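Shown here: the complex without one of its protein chains, the others still in place.
Entry: subunit A
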C-alpha cells in the first residue's frame, strides 16, 4: 500500500500517524520522523501505549473483506477491555465508520450535505472532511450489530462513570443473553454503588431467565425482576411466561399481576401529575381573570391576548439576548418576567382607562368591547410578528426531565407549577396583607360603602385591571415554554380560564386555585377513558350542569343582595 506524500495533511493530523505499524515502516522524511518521535513521546506520557495498540487494531478494519473478518476485529477490540473502543464500535454499528481510500485510514464519519465530516475514531477530534467518493463505508449486518451491541454492553460495565454502567445494565436487561451472565457476575462483584449493583443484579436475573439454569435460580430471578416493577420487567416476564412452564410460569404470572397493580397506581399518579400540571397552567391563565372579574364584575375577553402579549415579550427578550448577549440566555425568562408584567399591565391600564371605564355597570357591553380589543390586539401582533409560530427557547434549567419511581416529570412543567403557586402566594399576600388588597376586597364586598369610606374606587379599578392584565402577562412567559407562541395563543386559554373562574367562584382566590386544579385533574383522568376531545366535552358539560346547582361557583361570596 503506497501512501501519497501529504505533508500538509500530516501536519494537521499528526497523531493519525501512529495508526498502523505499517505506517511506521514506511520511508519518511526527516521532519516526519522528528514529529513522529515528538508525538510518540507526548502520547506515551499519557496512555500512549494502549492508544497505539487500539489504533493498530482499528486499522485492521481497512483490510477486512467480509463480515466474519469484521467480527473478528470487533472481538479483538473488545478483548482489550478499554472503554475507549466504544466510539469506533458504536460508529461501526451505526454504519458511520469509513475507510479513507487515499490513505486507508479508518475514521468516524458524519454525513453532512454532500460531504462527510471525518473524526478520529479514538479522540473524536475532527480531522477534516471528504466527499463520498473518497471514502468507503465499512458495512455491517444485523448479526454484527448484535455482536457489537453485546460487546459494548459488556465493555461499558467496567466503565468508571456510574451513569455509563447504569446504561449498560439497562441495555443488558432489555436484551437478556446467557453470555451476559459471566461479565455481569464479575461486574456485580466489583460494583461499589448500591443502586447500580441492584440494576446489575436485575440484568443478571433477566439473563438467567433466558438461560438453561435450574428452576430455583429462575424463581429467584423472577422475584428480583418482580421487585423492579416497571414496564420493561412486565414485557420481559410476559415473554418468560409464554415460553416457560410449571412453577416458573406461575411465578411469572403472579409477578406480572403484582407489577401491573403497582403500575396502575403509578399510572394514577402520573395522571394526577399531568392533571396538576394542566391545573397549574389553568391557574396561571385564570387567576388574573378571577381578580378583574371578582373585583369589577368585568369579563375581560382580551385576557387571553394579555397572555399572548406576555409570550411575545418573552420572544422579543430572547431575540435581543440571542443577538446581543448570548451568555444571558439562561436568564431570559427571569428578565422577561418583569417586562411582560409591565407590557401587559400598561396595555391593561390603557384598556381600562380608554374603554372599560365608560362601560361600568354594563357587564355585557364590557364583554363585547373587550372582545373587540382582543381582535385588535391579535391582528396587531399578527401584523408586526407575522401569523406563524415564533420560536421561544427553553433555558437549560427548564429542559429535560427526571423520574420519580415510574413518574416521568419534565422540568418545565415542574417549574411552571412552582411558578403558578408562587404567583398565587404573592397575590394572596397582596390581597390579604397590603392596604391595596384591603381596598380591593372592600370594593368587591360593597362598592358604595367603600367609596363612602374614602377609597378611590376608580383608582382601585384601574390598578386592579392593570394587576390582572400583568398577571396574565407573566402567565404568558410561562406558557411560552410549553405552547406555540402565535397570535392565537390566547384564544386557546380563554374559554378554559372562564370555566375555572365560573367553577371556582369569583372574589375568592382559593376558589380559583381549587377550580383550576380540580378541572385539570378531572380532565386528565377522563382522557384515557374518553379521549382528549370527548374528555374536554364531558368536562364542559359537567361545568354547565354544576353551574345549575351552584350558579355562583364553588366558593361563592355570601351576601344579601337580591341579584348580582
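Keep this in mind: a contact is a pair of C-beta atoms (placed from the backbone, for glycine too) under 8 Å apart; a residue touches a chain by one contact, two chains touch by 3 or more; residues count from 1.
Throughout what follows, contacts and distances are computed from a predicted model.
Comparing "Methionine biosynthesis protein MetW", "Urea ABC transporter permease subunit UrtC", "SufE family protein" or "Cell division topological specificity factor" against the UniProt entry of the hidden chain yields the protein name "Urea ABC transporter permease subunit UrtC". Interface note for the absent chain: among A:110, A:362, A:433 or A:456, the touching residue is A:362. Touch with the chain that is not drawn comes from one residue among A:87, A:447 or A:524, which is A:447. Although one chain is not displayed, subunit A still touches it through residues 293-299, 355, 358-369, 371-376, 378-380, 382-383, 443-445, 447-448, 457, 461, 491, 495, 498-499, 502, 506-507, 533-534, 536-537, 540-541, 543-545, 547-549, 551-552, 556-557, 559, 561-564.
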